[in-house]
Each structure stands twice: as C-alpha cells, then as structure tokens.
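Removed from the display is one protein chain of the complex; every other protein chain stays in position.
Right after this comes chain A.
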Amino acid sequence: MSDSVVFNRRDFLKLVGIGVAGAAAGCATPKADRLIPYLVAPNDILPGVSYWYASTCRECSSGCGVLVKAREGRAIKIEGNPAHPLNEGGLCARGQASLQGLYDPDRVAMPMVKQGGAWKAISWDEGVKLAAAKIGAARGATALLTDHAPGSADALAAELAAAAGATRLVY
C-alpha cells in the first residue's frame, strides 16, 4: 500500500461533500417561466400592442386631461394630454404617481368594519346589509361625502344621497 494520498480519508470525504453540495446548489436549474394564455381572447386587444386612452386625472379637484397607456388591458403609464386646455400635456408628480395608487397592495378592495380598534374585512353582502341598517336607523342625519365625481358617477352619488335622505357633501 502506498501512502501517497495527500489528505486523510475524513478530510477527503468532507471536501467531496462540500464539492457536491456546492455544485448542486450553484447549478440548480432556475424555475422555468410560465406563459399564461387568455382563457377567452378579447376582440379588441392585441397582445403586445399598447393602447392609449384619454381620461381625466382624479388626484385633485383640477381634473387634468391624461393619456393612459394600457397593455393587455392593464394601465401601465399615465401622461398629460397635450390636447387638453387645462394642463396642455403636463402632469404633476401626484398625477404621474396615481398609477401607484391603482396597484397599491394596501388599497382597500372590499368592505371593512372596525372591530375593537382594528379593521376587519367583511363580504360585500354583509357590508351592504350593515350599511343599509345603519343608514336606515339614522335616517335624515347622514351625509354622503365624495370628491368631484365625474358624469354618471356624480348622478349616482346624488341619487344615492337623495334616496337615503342624506346631505351630499363634495370636497
């Protein structure tokens, strides 16, 4: 038997172990990306092509004209509308950032009720029932507070306030 092995058996096995673990960890296959198709393709959307919609900024009561860039049905950028008489293509930082509000993970997306100082999400059925009961009980002593709602949303708010016998307040 020769003694020409330079490191002893234990050290050798340790080194081999480290080598294998390193190779396996460093060369692990990255998870393949998935391509998700439409379930039913919308007629008016071409995948990969952006569409621009003219709209109105709702971040303050000025109501600047905006152009919204949308891809596959999702808004991805907002710019000022050059043809709008008020802002003539400009858009302030808040208007630019309104897209962040749209996709804010903390955005309130369902009715919530305060229980013991903390907000708790409830279902729409529960929420509507609860609101109806409270408004009914306080008939005439309620107010509906909205911002400058545009067009039909304004009419809807006015009708809702009238039906509930509430005072309409606009800020």
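Please note the rule applied: a contact is a pair of C-beta atoms (placed from the backbone, for glycine too) under 8 Å apart; a residue touches a chain by one contact, two chains touch by 3 or more; residues count from 1.
The rule is short, and it goes like this: contacts and distances are computed from a predicted model.
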{"item": "Among \"ABC transporter substrate-binding protein\", \"Ferritin\", \"Cytochrome c3 family protein\" or \"Transketolase\", UniProt-listed name of the chain not shown", "value": "\"Cytochrome c3 family protein\""}
{"item": "Residue of A:16, A:83, A:132 or A:153 touching the missing chain in the full complex", "value": "A:16"}
{"item": "Touching residues (missing chain, whole complex) on chain A", "value": "1-2, 4-5, 9, 12-13, 16, 19-20, 23-24, 26-30, 32-41, 46-49"}
